[in-house]
Each structure stands twice: as structure tokens, then as C-alpha cells.
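Structure provided below as C-alpha cells; questions to follow.
Note that one protein chain is taken out, while the other chains of the complex remain in position.
What follows is subunit A.
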Amino acid sequence: MGNTHSRGTMSDNNKDVSMIDVRNTNDNDKRGSQRAIVQSFSKLDIGDHDGSRAPLLRRRSTLIFDDDDDAPRHEENVEDQSDLNEFESHISDSSSVASLQQQQQENPSWLKLQAQREQQDQEQQELQLQMEQQQQMKYQAPREPFEDQSGSRSGSEPPVNSNAKVMVPVEITWQQGGSKVYVTGSFTGWRKMIGLLPVADQPGCFHIKLQLPSGTHRFRFIVDNELRFSDFMPTATDQMGNLVNYLEIATPYESEEHLQQQQETLTVDNESHMLQQQVPQPSHKKQFSEPLSARSKLALQIEEEPDDMGDGYSRFHGAKEAKPDLSYTTDIPAVFTDASVMEQYYLTLDQQQTNQQSMAWLTPPQLPPHLENVILNNYSVSSEQGDSGSENNSGSLPIPNHVVLNHLATSSIKHNTLCVASIVRYKRKYATQMLYSPLQ
């Protein structure tokens, strides 16, 4: 029987489970030159944060990483056609297997491509740009603070986007008596205790206003030298099984009302939908409020007529009438449902790439970096980790980044058994369900 999640695999190769399977890391070594270029790209943006743009990035939080900032340079660089070709070949060579969740993730861009088949020349270039951007995102991944997740076993907090430097004021109250009340939690690394102030006229009530970054914070109260949790706030057990309070602090959004509405419409179940909407919306907003970022420019170029993007967005709210030939639909394009149409489409695509590597479309696009961090890979089987592992018998996992929710991860098929996993919200908690099933 297959060691789909065997101990050996877990320790030797943490990436065995699922999403990572599509990536072949060795490819990087084979292409030192391309890699060097990409690396230099990803270095470019370090410290390149423009203060005025910070809120934007926060709004988008972890959905798309901060490649807005480095994209302009990247675009300059890729004007050289030869560079483009290099990337193209890199993409076509690298990686191997299409996994389900990858398809899901990539659909937006493919749909987009499909919608504008007439604009072939333009599209050709854009496709490359897009792919390249993905490529770039991939290499940026190490900068993301995912390491925190593995450390959360010892109490440190799962990822708060590194961009989210602006704090959110949060009022923490204790209503259950005592004379000296402190709060300690993941936001202080469980080391420092912050004293709460008594509320005037309300005996037994204490409060403190803290500036906290967005994300999930866990904390407990120390009331007269005793660790307690509040009955008035959400509770959950930590890895040890202790009850702690936790708060999820939403990423602060810009005050524009339509953005808030939009956020509200994006319910929990709509994560994947959100990804699809991602491309048009930010560009629209920036079009009016901010100087265009490279990504927005890119998005606009794809549509060829920049105004359409704005119109398309407004039409979403029913405000303006849009051009009839561009509209949202729930119909799946035939290219995805009809094998013969699909073949035709790719053959056409192939013919256009006469001067480049053919059959490039055979290789699936790169996996977005945030999907490469599978929290299941952070789960350690107890015997491997000594004491720390055996404490974790409730199956406790690090708190997942919300972008990985509702994706389907798969393990490689071994001994005719497939394991699929999906992280879903269950009320205010996250359930990572793994289903083992035979191939039939």
C-alpha cells in the first residue's frame, strides 16, 4: 500500500503532499541563467514599497503578492523579445503534472485568454507576460512569512501578511472580575503581559486598546495570577488542548464604499470566485484613485481598450451600461467542455508560435506560490517529533492562509489509492479534510 503520507516521505521530502507535486524543483538548477534573471527580478522589489500604495496592497492582502511594485521593472526588462523566449522555454520545460487545484486556480487567466482570441497578436504577448509573472511570483514565494506556520506549534502566530504593517485598533475587554488583569497572546509571542485598565463604573470590567496587525490572534487572560479565557469571546483549543480566545482581525479596506460592499458579497464560499474577480477589480480602482501599477497596465493591455475594464466593473454593480460584446457569463466556454474544440484551439495556438518552442501549452502553467504552502506538510506525525508531536493528538494544524481554502490538493497516486485534501471553513474554524479513496 502506498505511502501517500508516510513518515519517511514527510521527513525526507516535505513537499510530497499534493499541490507541490506539479513543481519540479530540479528544473531550477538546470536553468541557472533563467533562474538568475528571475532572482534578480525578485530582488528588485525588496524595499521598494511606496508608502502611498501600501493600502492597496493590504486590500488585496495575500491574494496577490506585492509584485505590483516590481512589475514595472519587470515589464521594462521583458520588452526584449529574446528574454521572453527564454522564459517561455523555461515554462514549457518545467514541471510536469497538472493537478486539479491548479486548473482551478488557472482558469481565470485561461478564460480571459479565451475571451479575446481575436486579438491574437496582442494576446500572444500578454500570455507570455502573464506566464512570466506567475513565474516571478513563484520565486517570490520564499519571502512570504509562511515559516511562521510551522512555528505555530510553539505558540507563534500564523501568517500575517508581511505587507500589513498598518495596525488595526482592537478593544480587548475582560468582564469576569478579578483585581489585576493582563492579556498575553500570540501578538506578544506569549511572553509579554499587557495590563488591562479597569473600566470606570463597571466593577470587574477591564479593557485595553491594542494595535494589532490583521490576521488571527490567540490570547488568554491572566487574572490574579491565573490563566483564564473569556466566556465572551470565541474560544478554541490550541495544540495542547488549552482553551484560548481568538480574534480574527480582517484586513482593513479602503474607505470606498463599493469596495466594502464588494467585500461583503464575497462570502466564505466564494474564495475561488474571488480569485476570478481579482484581475479586473483592482485595476479599475487604481485607474481612478492611484497611478497605474504595472499589473493594472498589464490587465488593461490585455483588454486592449482600457475603458472597457472600468465599464465592465461598473456594470457589475448595475450602474452603467457596457458594451454588449463583453459581458460576464456563467457558461463554460466550449474550449473547456468539448475536446475537439479544445484541440482546435491549442492547435491554433501552436501554429502561432512558429518561432518558439511548440507545444508549450502542453505544460500547465506554474502553480501560484501561495498554493505551494500546504499546511498538511507542516503536520508532523508524533513519533517523528518526540514530545511536541505526541501532544498534538487532536490533529491540530497551523491556521491556513485564506487563499488556500476551498482548493483541492491531491497526493500522488500510490498503490491505486488517491488522497485528496481540502481546507474548508467550518463556522469559525478550519477543517482540513483528507479523503482516501481507491481509483475505480
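In this text, contacts are C-beta pairs under 8 Å (C-beta built on N, C-alpha and C of every residue); 3 or more make two chains touch, one makes a residue touch a chain; residues count from 1.
The working rule: contacts and distances are computed from a predicted model.
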| item | value |
| --- | --- |
| Name of the absent chain as recorded in UniProt (options "5'-AMP-activated protein kinase subunit gamma", "Small ribosomal subunit protein uS7m", "CYRIA/CYRIB Rac1 binding domain-containing protein" or "Proteasome alpha-type subunits domain-containing protein") | "5'-AMP-activated protein kinase subunit gamma" |
| Among A:177, A:195 or A:241, the residue in touch with the chain that has been omitted | A:241 |
| Option from A:175, A:188, A:363 or A:396 whose C-beta touches the chain left out | A:396 |
| Contact partner of the left-out chain, one of A:179, A:225 or A:440 | A:440 |
| Subunit A, residues in touch with the chain not shown (by the definition above) | 1-7, 216, 218, 226, 229, 231, 235-243, 246, 269, 375-376, 379, 381-383, 390, 393-400, 415, 417, 423, 426-438, 440 |
